[in-house]
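A single protein chain has been removed from this complex, and every other one stays in its place.
Think of it as A and B in the order they're written, each chain with its own count starting at 1.
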Amino acid sequence: MTSLEHTPAAAAIARSGVAREAEAPSPRMVMRRRALTHPGFLFGATVMLLTIAVAIFAPLLTSYDPFAQELTQRLIPPVWSAKGSWAHVLGTDGLGRDYLTRLIYGARISLIVGFGAAGIAGLIGASLGLLGGYFGGRIDALVMYLVNVKLSMPGVLVALSLISVFGGSVPVVVTVLGLLFWDRFAVVTRSVTQQIRVNDYVTAAEAVGASRARIILGEILPNVMNHIIVIASLEMASAILVEAALSFLGLGIRPPTPSWGLMISEGRNFMFFQPYLVAIPGIAIFVLVIAINMLGDGVRDITAPEGRN
Amino acid sequence: MTASPSLSDDDGRILEVVKLSVEIALPAGNLRAVSEVDLHVDRGETLCIVGESGCGKTITSLGIMGLLPRRARMRAERLVLEGHDLLTLGNRELATLRGDRMAMIFQDPMTALNPVYTVGNQMEEVFTRHGKGGRKEARERAEYLLHKVGITAPRSRLGQYPHQLSGGLRQRIMVAIALMCEPVLIIADEPTTALDVTIQAQILHLLSDLQKEYRMALMLITHDLGVVARMADRVVVMYAGQVVETGTANEIFTAPTHPYTRGLLDCIPVPGKTQRGAKLGSIPGMVPSLMAPIDACQFRNRCSSAFAACAAAPIALETLAPGRSCRCLLEKAPVNAQPSRRSVGALP
Partner (left out) sequence: MMRFLVHRLAISILVALTVSIIGFALLRLSGDLASALAGDTAKPEQIAQVAHLYGLDRPLYIQYLDWAAKALRGDLGRSLFSNEPVSFLIGQRIGVTAQLSFMALVFAIAIAIPLGVVAATKPNSWVDRAALGLSVFGQAMPNFWFGLILIIVFGVMLRWLPISGSDSFAHFILPTVTLGTAVMPAIMRLTRTGMLDALDSDYIRMARAKGLSSGSVLFKHALRNAVLPVVSLSAVSLGFLLGGSVIVESVFALNGIGFLAFQSILRTDFPVVQSIVVFVSFAYIFLTLLSDVINAYLDPRIRLG
């Protein structure tokens, strides 16, 4: 047996073997590819973008005024029913207002409430989570204590009380819901922060003497963002559902503002004869919420598929 | 070849595996975890399967036991355990053999024991499930075996939970569980890797003592050549899903034929031989992707002896002598063996 270590042939083989290795794609490209082939993400993103577009361009899509009552045109059924017409595609409600228009403008409310509440909740929750997760010790104990207190309170009842006190304007509703949903942000952000904190690059930054704020915002936050976005989508969906429920009960958005929940409540009186009044806004809520959930799940799958079964 | 057991003499062949292959269906394609592995274990003999992580040794053992994951597809020309043709048995029938005729000892005793049940419960259930007796006999046997594997105060151990015991103790219990039904074959997958060095020696000692007493066939899977040296009668070296060399322990250690085996042995410092300050050998490069079909020698990119023919066609496993084989073009088969597939461009 002879050894052939340093022959030109061996070297050539070694070189060619290495050169045949394919270029590994960058993480960003991998994510893009995953995003474009993930059915849930695509569905969710499409519906969301559509809803946002509809909300923004509402005046262009319908010529009716969502507040304009036309008492001679009350309770006209949608176009697919016998007595319907294309003049009012989804019919009219108990006060003669065009239902499609109300639905379109209602999208604005849902989106504003959803984004607003998720934003406020995210701000509160993520801040607490970052602080608790990074500093540990007493600060962490305080954060967990606050979370426990928040969790123990019956959210819907408290929200109802606060809105009854402060009124049912959109800013109040958004703020109250924001105060309702921050706990999951806090818990997840905290636990992810704890995990990231022990990573070498954080220790390195600390060793170099970077200020705590810089570390938290510069090293930890970017890595937590994925999780925050996923939670934000879930809480946005929850916020939309709860706003609908509150408005339905009469302690949410005040009439005549078109909130989908409010439309269901208003339609309840005529529910047995014109079920579409109740069905249509409900379906709208349902579809939007599913879309947001699928978007959130999709983002999670794309950015961290190991977390999924 | 017939499927009848060849137990004409006392040293019967317990396990016979011919051309076992396992493919795992992944989203990105098919993974060739194991490619045409041949091996056999006789009564009272210890076979060590050596190789680095990912070489297919664990999957081979899972394939023999019928414990492959759902997405895996296994093919074999022959897979016989003590006269049972495992290829013809369905999952339910295989389950009757598992734990009874063939048993497995897993690597990490902490995760292999169910945390919510007592040690006694987990031992006794094997016994009763295979119809060896009732609860009382099961408990007696469990107590006896705990004593046999060197655990003191066996009766009190039965009521304890896994988390209450040390690592060494848990691994002894794993050995005891494997013995509950007196199997003819025990497959131990890295039984000492998760343990402290001192405990490792004890467990190996225990295994070899028990084997001498019960005369079972022992298949030991490991990446640790020290374990091989201590325990093996025969050795199978695996690389990238293939068997690359087989032989007795003595042959493998004194006269390794495959460059991979040689590389493995070079990595180990030898007292008296390795000079102080000298660099330990290492094998450069990485294991090739197991997704692509085998069209050449899988080791050539890391082999210092590679030449043109190594990349030309798949390399066959040459039988150099009874029980001795090597998958390398550089190893000449003796004249009376099968004709070798040498390509023209081979250099001496």
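Quick note on the criterion: a contact is a pair of C-beta atoms (placed from the backbone, for glycine too) under 8 Å apart; a residue touches a chain by one contact, two chains touch by 3 or more.
Keep in mind the model is a prediction, meaning the values are calculated, not measured.
Colleague: Thinking of the complex as a whole, which visible chains are touched by the chain that is not shown?
Modeller: Counted over the whole complex, the chain not pictured touches A, B.
Colleague: Quick one: say which of A:66, A:261 or A:298 touches the chain that got left out.
Modeller: Answering carefully, the residue with contact to the hidden chain is A:261.
Colleague: Kindly note down the residues of subunit B that lie in touch with the hidden chain.
Modeller: 65, 67, 94-100, 103-104, 106, 108, 111-117, 125-126, 129-130, 161, 163-164, 177
Colleague: On subunit A, what residues meet the omitted chain?
Modeller: 145, 148-149, 151-158, 160-162, 164-165, 237, 241, 244-245, 248-251, 261, 264, 268, 271-272, 275, 278-279, 282, 285-286, 289-290, 293-294, 309
Definition applied: only the chains that are shown with their structure count from here on.
Colleague: Averaging over Cα atoms per chain, report the distance between subunit A and subunit B in Å.
Modeller: Roughly 51 Å, centre to centre.
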